[in-house]
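One structure follows; several queries about it will come next.
Only a single protein chain was left out; the remaining protein chains are all shown in position.
Our next item is chain A:
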Amino acid sequence: MSLFDYRVSELHNLLHKKEISVSDLVDESFKRIHEVEEKVQAFLTLNEEQARAKAKELDEKLATEKEFGLLFGMPIGIKDNIVTKGLRTTCASKILYNFDPIYDATVVERLHQADAVTIGKLNMDEFAMGSSTENSGFQLTRNPWDLERVPGGSSGGSAAAVAAGEVPFALGSDTGGSIRQPAAFCGVVGLKPTYGRVSRYGLVAFASSLDQIGPITRNVEDNAYLLQVIAGLDPMDSTSANVDVPDYVSALTGDIKGLKIAVPKEYLGEGVSEEVRQSVLQALKVLESLGATWEEVSLPHSKYALATYYLLASSEASANLARFDGVRYGYRTDNAKNLMEMYKQTRSEGFGNEVKRRIMLGTFALSSGYYDAYYKKAQKVRTLIKQDFENVFEKYDVIIGPTTPTPAFKIGEKTSDPLTMYANDILTIPVNLAGVPGISIPCGFVNGLPVGLQIIGKHFDESTIYRVAHAFEQATDYHKQKPTL
């Protein structure tokens, strides 16, 4: 039994009753990290000394204060593309191997204000470009359910650390599925909030019109508590939305009677494995038994989402990653006689192949003579994909399907052909293009590997997603299964 088998609200009560201390929670994290990290390799940087000092400080506060917030003293892991002041932040790229941020991301600042304790920084695909965390410039993270398999990506370190019980929760980021897909592969709960729900200030930009930070947790309630703290308007991010943040936990009523579910036929068709399809149909039966109804619908432009995404995300990335030039921070080559050579050598030595490929694809799609044919065309198709969702949401409360076409694949299985790797994201990408929120929760196992159920909601309606996810969780015990490590 680990302390992290408790929900965060239960741990909070134990702190209140003085049955445990913050130091106990932080000890639990590092004890588990020392036990399993050699196998899992989820963390790029540990914050042990500071975390233990912070725990002591919070324990003193605990002795005198009667009221404290729900995240008080909770250990958390942060994806390594979210900047943390004084704590190395690399985006899993050699080009930022020594980067020591001079400010905290807004989400990190809010966690500090809530007195959460940062345990360390989590591995990822370099600059969040990938679906397996194999594109990390530093290390290979393994799936806690099967060490021969990938944890998913790009937030593979975040999902693996939570699944392995190293931290009760973590932050990830999701541009085309990078929270939901690893959550599905690792059997945990991962939410991509509505675009604009959470500030991106301090999230190293990949594709600015698609990126969102979100929580990865062991259960739906913890997820809602974490979103509560990080959501909301931020003057430092002009794309963060001025929309009220509701009380997410109060949405967890367990009541989904009369809920109308849409199931897109495109999400259960070609490319989706039979076992995953069966798990999802079984999950729909559970939801029916709780009083919901479902009907098959169509999101007719789904098949175009992958191409649209790779053109748009790569174009935005090619602009965003121009800042890594060896001048102001990070790696600089030793072999350059002049400035142009310095730029080119620094970037070529600092970036990995997937990042270079996407920068070049984006540069090509934006270059003179090709802009209309590729970039602008993709922006127009994005409109059609967004309209598909709007049409369905006129009649239904949520859209449900699998998170991924298959469970976790083997390490090395998809690295040789970029398009094969990209195809893994066909069910998550449309959600980012439309800007709507989506969650992945565990809904079954195939040969001992977790399967993820994706629940997609209307803009800014994370509450309904949580309500459905929580009702399902109450009726099943998939989220209570743990990998043997």
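Everything that follows uses one rule, which is that contacts are C-beta pairs under 8 Å (C-beta built on N, C-alpha and C of every residue); 3 or more make two chains touch, one makes a residue touch a chain; residues count from 1.
Just so it is clear, contacts and distances are computed from a predicted model.
J.: So which of "Glycosyl transferases group 1", "Aspartyl/glutamyl-tRNA(Asn/Gln) amidotransferase subunit C", "Peptide/nickel transport system permease protein" or "Arsenate reductase (Azurin) large subunit" is the UniProt name of the chain that got left out?
T.: The correct option from "Glycosyl transferases group 1", "Aspartyl/glutamyl-tRNA(Asn/Gln) amidotransferase subunit C", "Peptide/nickel transport system permease protein" or "Arsenate reductase (Azurin) large subunit" is "Aspartyl/glutamyl-tRNA(Asn/Gln) amidotransferase subunit C", the UniProt name of the unshown chain.
J.: Looking at the whole complex, which of A:43, A:225, A:248 or A:374 touches the chain that is not displayed?
T.: A:374
J.: Using the touch definition from the top, which of A:129, A:150 or A:241 touches the missing chain?
T.: Selected residue, touching the omitted chain: A:241.
J.: For the full complex, which residue in A:182, A:435 or A:483 touches the chain that was left out?
T.: A:435
J.: Which residue among A:331, A:409 or A:472 touches the omitted chain?
T.: A:331
J.: Looking at A:156, A:196 or A:483, which makes contact with the chain not pictured?
T.: Spelled out, the listed residue whose C-beta touches the missing chain is A:196.
J.: Can you list, in ascending order, the chain A residues touching the missing chain?
T.: 98-100, 102, 195-196, 209, 235, 238-239, 241, 301, 303-304, 306-308, 310-311, 318, 322, 325-332, 336-345, 347-348, 351, 356-357, 359-361, 363-364, 367, 374, 376-384, 386, 418-419, 433-435, 459
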